[in-house]
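Of the protein chains in this complex, all but one are displayed in their positions.
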Amino acid sequence: MITWPNFVSQVFNGLASGALLALISSGLTIIYGTLGVLNLAHGAMFMLGGYAGYVAYHATGSFLLAVVVGALFMVVVGAVVERVLIRRFYDRPHEDQILLTFGIGIVIVELVRLGFGSLTLSVPPPAWAAGVTPMGFLIYPTYRIVVLAIAGVALALLYLVLYRTRLGMIVRAGIEDSGMVGMLGINIDRVFMLVFGIGAMAAGFAGIVNAPVVSLTPDLGSSILVQTFVVVVIGGVGSFPGAILGGLVAGEILSLTSMVDPAYSEVMLFVVMTLVLVLRPQGLLGVPGRA
Amino acid sequence: MDSLAIGALRRRTVLRAGAGLAAASALPFGWSHPAAAAEPAMGTWPAGSSGDTVYVGITVPRTGTYAVQGEDELKGYMLAVEHINAGDPLIRAMSPRTTKGVLGKKVAYVVADSEAKPNTAVQAQSRFISENKVILMTGSTSSAVAVALNKLAQREKVLYVAGISGSNDTTGKDCVRYGFRQCFYGQTAAAALSPVLIKNLGKNKKVAYLTPDYTYGHTVQKSMEEYLKAGGWTTVTDQVAPLGAADYSSYLLNISNSGADVLVNINFGHDAVLSIQQARQFGILGKQTLIVPYQTPFLARDVGADLMAGVYAATDFWWTIQDAYPLAKMFVASFEKKFGYKPEWGAENAYMQFALWAGAVEAAGTFYPPAVIKSYEEGRHTPSLVGDVWWRGADHQLVHPVFIVRGRKAADMKSPDDYYEVLETVPGEGVMQAPDAFGCKLGPYT
Partner (left out) sequence: MSRRLPLLVEGLTALGLVLAPFVLPTLHFAPDTVNQILIWGLFGIGFDILFGYTGLLSFGQSALYGTGGFIAAYLLTNSLMTSVLAALLVGTVGAALAGVLVGLIALRRTGIYFAMITVAIAETFFFVENSPLSAWTGGENGLPGVPAPDFRIGTLTWTVGTGWSMYWFLAACYFIAIVLALRIVRSPVGAILTAIRDNPQRARAVGHAVGAYKLTAFVVAAAFAGFAGGLLGVQQGFMPPDAFTFDTSGQLVMQTVIGGSAALFGPLLGAAVWLSLRDFLQAGLGLGGAWRLVLGVVFVVLIVFLRRGLIGGALDLVRSLSGRAQPAEAPEEAASVALAAPALVSIAGRRRHDAGFSGPVLEAQGLTKIYGGLAANRDIDFTVEEGELRGVIGPNGAGKSTFFKMLTCEVPPTAGRIRFHGRDITGFDVSRVCQLGLTKSYQVNQLFARQTVWQNVVIAALAERRGLFRLDMLRRIDRVPGLETQVEQTLALVGLTARAAVPVASLAYGEKRRLEIALALAASPTLLLLDEPLAGMSPRERTETVQLLKNIRRGRTLVIVEHDMDAVFELAERITVLHEGRKLAEGTPAEIQGNSFVQDAYLGGVSAA
């Protein structure tokens, strides 16, 4: 159904879902860039963040508090996972790290299932963001507009942290040259713990923000994980701007192709990924020679 | 005894001697030759029913997106087994010859997580057949699993009664002699629901479909389109979404911009819950009437009364029909007493499948599978939770009513579980296709 209003609606929708994907993907990229670890538990952390937000919301009744508490909880989860498990794996092959995070992901999903069951749980959007907002010929759920704004702000904050702080300097140094971080004479252990925590938080935070849009189940993370991978491959592994661009591209593909034949929008995502791999293997904004 | 069983190969001449051959299962290492199984011993018979206890194998999803429906179904089976062994009056109403157990034997069940995957279900049931010598298999929350188990049943010569299975194919082109389905399906749902919709909503409506991209979804969509034509309803868009899509925003935007009056949401399970919740977010539910042709158990509890208000749905069972059906009242009461909530139709369907099976076996007087099947096929009318029902011998589908319900406003609910009002009870025989219309060929008894 290609009509002008629908086209504009879908472009906007692509932006909204793309921004969220970008946020999740940037977490994956930061972790990989600094620690050299591909986090296959990222989808599970997205899901866990949603459940953390759910618990916090029902304990406090405040959506904002739920977001804050949930995000902090995810930092702690990330840091603990890094401290207890990931740390043992820095000098082991990439493949071992991947297997480890894959296993962690399964354990998280099944723990949540054990604790919360498989019935869907939902977090209502805050009262001030319920309902729909008419935007000219486009009617759009208010809360999704809020999600777009939140994701935008979160990405901007991440940008500030990465490009304007000492921690960010270290992380970016790691992204550009993983050997260099060791030479800077920094307490690597603590930085790595923090970075994994921040990466987990990016996923978990997105999970909380997304909870009022897509209600929670333990299996929520798996499809997100695949989309995140596609985003990162399109954008370029280890590139923060690449994660953002990749996220937006993926969001637009999913939305715009649905106008032609919705059954194929998911497959179009993979077609574009393949094209990028063939034409520009390092990703749109990736640096050749890495990974 | 076949002395050549020491080797892998058998002489054809011996094969031709057919009648003298021993039961395949008696051969060392289980060498077998299905074509030669002319002897009465077949499947798990008589091994499965030679002791004091007979086993039934249950596979339902206990993990994954259908786990809720699976657990509900399992509770229905558990209650039925308990009632059969105790000779509960409810069972005896549906299976008059039952005293305690089935043919005097205690019924026990073994259960495995099917993860809603055909492969896992088939593997688990195969294990039950060889390990527990189950004489009956059951359980499914999707037609993929039901069809797979149908085929397993036919191959292994062990009866299978389906759980939830909405595809026309289960008793259509994928029907088998050894498989039976009780619940309603795409065709009956569409045929029963459409006239009610036209009556309540008027003629010449514009319809948007949200269809899950698999066989079940497409068949239901086609059936609905077909039956709604009678009222001059036209399709403005059919949004096909992949199974398990989390975010329906792009589909819903297309629907929102399509100018439809009515949204027919064919999604099942978790997909139904998510797509309905998101349709509300997009302000669609205010503008378009939502119709759910194939109601998912727990849908109303999951999405809440305010979303379900005014929604039209077809279903196999809703607990408030108990006002019209005394047996349903007994069932709802026992179920709630044991499990603490009102049963959904997955549990009701499960319970009835076992009750009707007990009745068929008692009527046959033997566990010998072809005799039990013939007992099913007699077309015997039986009182049930939903009134008088009978099996169609030609496609093994139970003839029973379809209930058309509409979501109540929260204010109109008389109790916390009173989500729907029953608009109409549509008798089964009128809405069912001819038994061979979907290409059903049942296959051999042996």
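We just call them A and B in the order they show up, numbering each chain from 1.
In this section, contacts are C-beta pairs under 8 Å (C-beta built on N, C-alpha and C of every residue); 3 or more make two chains touch, one makes a residue touch a chain.
Keep in mind that what you see is a predicted model, and the values were worked out from it rather than measured.
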item	value
Among A:123, A:237, A:253 or A:285, residue touching the chain not depicted	A:237
Contacting the left-out chain in the complete assembly, out of B:215, B:235, B:366 or B:425	B:215
Candidates B:90, B:107 or B:147 - the one touching the absent chain	B:147
Those residues of subunit A which, in the complete complex, touch the missing chain	32, 38, 85, 88, 92-96, 98-100, 102-104, 106-107, 110-111, 113-114, 118, 222, 225-226, 229-230, 232-233, 237, 263-264, 266-267, 270, 273-274, 277-278, 281, 291
Contact set of subunit B toward the excluded chain (per top definition)	8-13, 15, 24, 29-35, 62-63, 67, 110-113, 115, 117-120, 122-123, 126-127, 129-131, 142-144, 147-148, 150-152, 155-156, 167, 169, 174, 213-216, 242-243
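Everything that follows uses one rule, which is that only the chains that are shown with their structure count from here on.
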item	value
Whole-Å gap separating subunit A and subunit B, where each centre is the average of the chain's CA atoms	39
Subunit A residues touching subunit B - in the complex, by the definition given at the top	1, 3, 5-6, 9-10, 13-14, 16-17, 110, 113, 117-120, 122, 125, 131-132, 139-141, 143-144, 213-215, 217, 219-220, 223-224, 254-255, 258-259, 261-263, 265-266
Of subunit B, residues touching subunit A in the complex	63-65, 67-68, 213, 237, 239-242, 244-247, 249-251, 253-254, 256-258, 270, 273-274, 277-278, 281-283, 298, 302
